[in-house]
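One structure is given here, and the rest of the page talks about it.
For this view, one protein chain was removed and the others were kept in their places.
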Amino acid sequence: MENIASIIDILGTIAFAISGVITATKKRMDLFGILIIATVTSVGGGTLRDLLIGKSPVSWLLDSTFVYIIVLTTIVGIIFRKQLRYVRRSLFLFDTIGIALYTVTGVEIALLINLDPVICVALGTITACFGGVIRDILCNEIPVIFRKEIYASACIAGGALYVILHHYGIAPGINAILSGLLVVIIRTLAVIYEVQLPSIYSKSEL
Amino acid sequence: MENIASIIDILGTIAFAISGVITATKKRMDLFGILIIATVTSVGGGTLRDLLIGKSPVSWLLDSTFVYIIVLTTIVGIIFRKQLRYVRRSLFLFDTIGIALYTVTGVEIALLINLDPVICVALGTITACFGGVIRDILCNEIPVIFRKEIYASACIAGGALYVILHHYGIAPGINAILSGLLVVIIRTLAVIYEVQLPSIYSKSEL
Partner (left out) sequence: MENIASIIDILGTIAFAISGVITATKKRMDLFGILIIATVTSVGGGTLRDLLIGKSPVSWLLDSTFVYIIVLTTIVGIIFRKQLRYVRRSLFLFDTIGIALYTVTGVEIALLINLDPVICVALGTITACFGGVIRDILCNEIPVIFRKEIYASACIAGGALYVILHHYGIAPGINAILSGLLVVIIRTLAVIYEVQLPSIYSKSEL
């Protein structure tokens, strides 16, 4: 169980780093820029969560494994950047599993320090989504999840399920699997059926 | 007195959240994006202040009332977004009272931990202004207060008055009212008479 979580964590980190490499190379950044964007995409959400709850030093400072993984992923990603478009489907899988795991981790940490249920869900969502938000800001784009992704809604639903099951005394391991699965299912269905959040804008506004 | 402060605090939160809704809907964000922008506009300044002084968890994690107010305001704001332009005048009042309160709160917290007077004024101004700054950055705009608003100057003046009156032993309650009023008066007069900071640019530069 512990091992599976670690493997998923590593796959998630890789998927997030690659999404950073893709965005940064589109902006024609240099090596250093790409590395920073890959790092920020991977560790940004967890870092913001740690800052908000006052956990210091923030997690990635204490475990350089992830920094090595990100550096390696960036180098491999740059070399094979033209092939990346062909593996986007597999990347999507890693990425989705990654946000599911990050959501669950974020909610768990927030529950541990007895925050309000709504705040716990918010922290889970921040952990999963804000790496991508910071990536987009550093690339001078309006964050993509603010405009057309069902991404965040999947995290909110999964986070809420975790809080509810936790309230009814479900064991953390089973809870993590069920809530994580919900994130994966919603996100996958949303992409397959091209579901977006219902638009609040009338046609004349667009 | 306590009650009045709470009511002003809530009105300020609502006004800030609505300014977030207005900015986010202009950018055609989806529901989730609008909610994030509304939240960031409301709690961003206080969050940055808390991070800088090391207060953790940051305030809004410990009081979900504000999260509920922001969610509710966002929903109501989206439904009535076309009518929002007609109430901008009343919003302006809430907003101005809000920044006055945020300035005073920020300065008070900084004085409590014995920071230098200049730093106290800076923290009051950050509390009042940086929610809007983060809102504009997330919306991919240069922050409006860096370009044409007398906003920040009003906060600096009110913050400075608070520090001076505090130095002369004026009671916090009276001090808050006087300093807050100064913020409100400067901001209101600036808007009525369309005062901006004196331009440092010659005509040939613009």
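Order of writing sets the labels: A and B. Residues in every chain begin at 1.
Operating definition for what follows: contacts are C-beta pairs under 8 Å (C-beta built on N, C-alpha and C of every residue); 3 or more make two chains touch, one makes a residue touch a chain.
This structure is a prediction, so every number in the text was calculated from the model and none was measured.
Among A:58, A:164, A:177 or A:191, the one in contact with the hidden chain is A:58.
Considering B:51, B:71 or B:84, the position touching the chain not shown turns out to be B:51 (whole complex). Contact with the omitted chain, checked across B:67, B:91 or B:133, is made by B:133.
From the options B:34, B:99 or B:152, the residue with contact to the unseen chain in the full assembly is B:152. Although one chain is not drawn, its touching partners on subunit A can still be listed: residues 24-25, 27-34, 36-37, 47, 51, 54, 56-58, 60-62, 64, 67-68, 78, 137-140.
Summarising the interface, subunit B meets the missing chain with residues 51-54, 113, 115-116, 118-119, 122-123, 133, 137, 140-143, 145-148, 152-153, 156, 196-201, 205-206.
The criterion applied here is as follows: only the chains that are shown with their structure count from here on.
Centre to centre, using the average C-alpha position, subunit A and subunit B are separated by 30 Å.
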